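Have a look at the structure below, then the notes.
Every protein chain of the complex appears in place save one, which is left out.
Take a look at chain A:
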Amino acid sequence: MDDLLPKLLSFPPHPPPPNGISDLQYDEGIKTQISTIKNIPDSKLLQQTSGGENVLDIINPALNTVPYAAVLIAHIKAMHTGNKSIDLDTIWEKILGFLGNFDPRQIRYLGSELSHIIDSTVSISRRHNQAATAIPTIRDALLRLDPTGTVLTSKHIVLMKMALESRIYVELVPFLEKSILYIPGTSSQPKPKYLCDMSLPPTAFITPGNNGFSAKIKHQDVLEYLLLNGMVCIGIRNWKKALEYLEMAVTYPAKDNSVSKIMVAAYQKWVLVGLLLTGKPLSLPKITSSGAAKLYHILAKPYESVAQIFEGGSASRLKSEAEAGKNIWHNDCNSGLIFFVLAAYQKFQIRNLAKVYSKISIPEVHNLTMSAETGAKLPNVQACETLVRSMIAEGSLHASLTSFPDQPPVLAFSVHGPVLTEKQMQMELATSTIRIKALTQEIKNTDHMLTHEKEYIKYAQKQKKNTKSMQDQGIAVTDMEWNGVEDEDLMGVF
């Protein structure tokens, strides 16, 4: 083993050369190293050093990601084949260490290896109930590979499924903040010159064909991912994010008047989450395919009627509607959401009082609002006061409660809701600016990709030919710059 070590550690040069190395040198160096290592048989990689140490303890995964990955995989394979000398706990620890520390530049060359390691992590954690440690590790690994978090891979979906199986949602919050924009293998992208070029957009180095990190993605996968995301957000009661993800699934492009069952499921949840967030039925975003929209209204009728009653009907009607549809909710796995909707009804009523009253006593609130859970008023004034207090505490009601001796407590609504201080406001604006700037970059990327799309190129060629032939015939073309117009149109979409 000792003789192998220098080979394994040949790249990157240590200590790094003073002027750094160019992308070309890096690319060549890492490719040679990978092919060298591939030629070493697994049995050799499993050997210990002369000092009796495990190779995995010697190599630093953050510096020498390539050899570490190779040795790690050799170990995992050996373990699966029943090699007794390999201890599961050590390997588990090493896997976690690797996923948390690999070098994001080298890993680009190791798509299939990383994929293999993540898959093993998932299977080990499933078998040994280790989701609580596995989920944050895989999450970080995916974010290390693609810090923008905009490219969907099959690993994303696996991760979401794991989270839902184990009901661990909070760990995924940093993940939920990022939003999927690209699908790997979107089109015949020009191959990047050097994978190690750090200025490459993530779409360039995460491709199914190139390094095999992600499996081929189908429309069901994308939809499933969006729906799972929505469900995770529902799990952590982040209605706003949930609505956003579900909306992405609902507005998924569909042709020929068809709709996917996942889209319908998303629509049902979207209606209910919309109620929880805004208290009234929402109208579908304009971008929804018209065929799908028609089918939604037919297939999710019970949900829409709940929404209508929630907005305009009485508590008892809402309750009986919820009971009448019990089987429907149960079959669609939406019973939980329906309970939330029922519980939210009175809260919305209390919040709506702020639109009419500035100050009102608690007994009046008690008289004016009804609970949809029981279909009647709350049992007593104290229960009402508790509810109001809890709403103020959780920040969903912008009001203050004052009590006087010998008098019922008084609820005073603040008229404008929470008012941001100047500083907070400036911060909000600044972060919003940053996000929009980042988005502008994504728009440029997409635009760039569109112009490299095969069909577009064909079209552009045809246009060019047409202009040329027109010029030959002596027709003025100055006012017919189709390409220019087309470009503007592409941008005009945003």
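The rule is short, and it goes like this: a residue touches a chain if its C-beta (ideal position, glycine included) is under 8 Å from a C-beta of that chain, and two chains touch if they have at least 3 such contacts; residues count from 1.
Here is the rule we use: contacts and distances are computed from a predicted model.
Candidate names were "DNA replication complex GINS protein PSF3", "ATP synthase subunit delta', mitochondrial", "COP9 signalosome complex subunit 1" or "Integrator complex subunit 3-like protein", and the UniProt protein name of the unshown chain is "COP9 signalosome complex subunit 1".
Of A:123, A:220 or A:314, it is A:220 that touches the chain left out of the display. The chain omitted from view is touched by exactly one of A:244, A:321 or A:385, namely A:244. Touching the chain that is not shown, out of A:118, A:262, A:338 or A:397: A:262 (per the contact rule at the top).
For the chain missing from the display, the contacting residue among A:21, A:236 or A:450 is A:450, taking the whole complex into account. For chain A, the residues touching the chain absent from view are 179-183, 185-187, 217-220, 222-223, 244, 247-248, 251-264, 285, 287, 292, 295, 299, 355-361, 364, 410, 413, 415-416, 419-420, 425, 428-429, 432, 435-436, 439, 442-443, 446, 449-450, 453, 493-494.
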